[in-house]
Each structure stands twice: as C-alpha cells, then as structure tokens.
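All protein chains but one are shown in place.
The block that comes next holds subunit A.
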C-alpha cells in the first residue's frame, strides 16, 4: 500500500501493465518524453523505451485511428487524448471504427484499446478544457465508458480497462487529480494523502468494469453519481445532515443497474447528480432505468442536479456545476411530501 494521488495511481497502473503485458503501447500528445501535460505517463518512455511509449503528432484522429490498426494487429494500445474536449476530431474513429469493428466483422477483428482523457471543470480551463462528454460515449454501442472518483479505483479500473477485450473510454476528472474537491471554491483542496481511498496497493489488482459501489450508506434518499460529483454529494450529505446513500457508479457502460435499483427501492427517493449539462445527459438514462424498475417504490419524483444547459463558462464555473448547496437543496425537495 502506498498513498498516491490520482495522477500517481494512473501512472502506476500503466507501469504495472507495461511490465506484465508486452503488447501494451502508450502514446499521445506530449506523452513520451514529457510524460503528458498532467504527468500521468511520466517516466514510462525512459523505462520501457520509445517503441512502447511515444509522442504523437497533434492529431487525435491519427492517435485513435492508429490505435485501431494496432489493436487489430494484436497490440494493446492505451492512448491519451490531452483533454476530452479534443476527442471530437477522433470521434469518427472512436464511434464508427473502434466501437463497431467486432460487430461489423462478425468477430473477425476487434479493437481492444483504452482511450484516456481528462474530463470536467473546476480548474478555470474555459470551454475547451472543461467539458463532460460521457453521455456521448455512453450512447455508442460497442464502447465501454468508465469514470473513477479516487486513486484506488483509478488504478484498478484502468488495469481492468487495459485488459478488457473491448474499446474502453476512460474519463479522468481532472479536478480530482491532486485531491478530492467538494465543489466550493472558497475551501482548500483536500489533498489525497489524508484520504482512505488514496491508499493504493502496489502491483496488480483490478476493479471490475460495471460494478458500482456504495460510498455512504443511508436510508433517507439515494444519490446516484460518479466522478467529481461523488465528493460533492458526500459533502452535501454531511453538511445537510441528511441520511443519504451515495452510490458511485464507476462505470457508466456497463451500468450496475442492480446496485441503483436495490438502493432506490430501499430509500424510495432518488437524486441524480452529474456535472455534464442536463439535456440528454447520463442522468436521463439513469432516471429511465429507475423509473422502469422502482416506480412503485418511489415516494417522490426522481430529481436531477446537473450543469446548466450552456457551454462551459470560464468565469462562472463555480456557478455552473453543482456544488454541495445545490445538491442539498434538491435532496431536501426529494424529501418533501
């Protein structure tokens, strides 16, 4: 066990897997010599050589397209897109190619690969360094979509993603890279070193894709969330004194429907929290799932707390994404009646 930040845990997952899996190759913009702008791949080129970890031209389409070809050959590419905002040039290769290769070739070819990218706001990155595009990926059949909320899960999920036989989009909430942040800009970032989930085992372990976890048990209401908003939801719960159960999805696809259903049937109330905009956000899928399976258990309507339906605004980001106050308000509303 070693206390690690999320960045260090992600780096460690790469390191462990590059040792174990000779077919694993790692590349992307600034990923090789520099180790990535967030330093998630630092030291890998030095240790494993520039055939296994290298810098690419600034061509997201090239990065993902080349990874599809490599995966088809038998390598295991794990590539980095510098910010999720820059995956759009690669979208065709992700959606039409990586995701569909197995299906359209009747299993003749496949593209087991991991596409990592930082997501979300809270670092004053403006419109093009802050987006939360998870629902765009979740909508694509053939892709898996994962978003960890802490160092322990980051490493275990990334290892599982690299080993997965399907293409996995691995979304890293950059606001959590160095510490869990509950959503108030007037409070210091809590460093991971003081957090239980920063204790990351050395060596190999997996956190399975498609398994949610309960971050806090409670009886009054279920909060379904993932990524940064797990910490916001926990802060809202603590501050409001409301006995909420907080579920961290970890994987959006495959989705652990059972964990959600079991909890909502128990509490009879549900608040969904995500940072992405509301319209057609992943919360819409979650509320449909809950509605289908928990209708007779619900005491109040499902509520959603999300980013507003605007592009990401530089100066107003703390008003844009949900903080503990907004989440607590919605919890209270869910408790009325």
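Assorted remarks:
The rule is simple: contacts are C-beta pairs under 8 Å (C-beta built on N, C-alpha and C of every residue); 3 or more make two chains touch, one makes a residue touch a chain; residues count from 1.
The criterion applied here is as follows: contacts and distances are computed from a predicted model.
When the listed names "2-oxoisovalerate dehydrogenase subunit alpha", "Arginine ABC transporter permease protein ArtM", "Thioredoxin domain-containing protein" or "AzlD domain-containing protein" are checked against UniProt, the chain not shown comes out as "2-oxoisovalerate dehydrogenase subunit alpha". For the chain left out of this panel, the touching residue among A:40, A:75, A:197 or A:334 is A:75.
Residue A:320 is the one among A:48, A:177 or A:320 that touches the chain missing from this view.
Considering the complete assembly, subunit A touches the hidden chain via residues 21, 23, 29-30, 32-34, 37, 50-51, 54-62, 73-76, 85-86, 88-89, 112, 124-129, 163, 278-279, 308-311, 313-316, 319-320.
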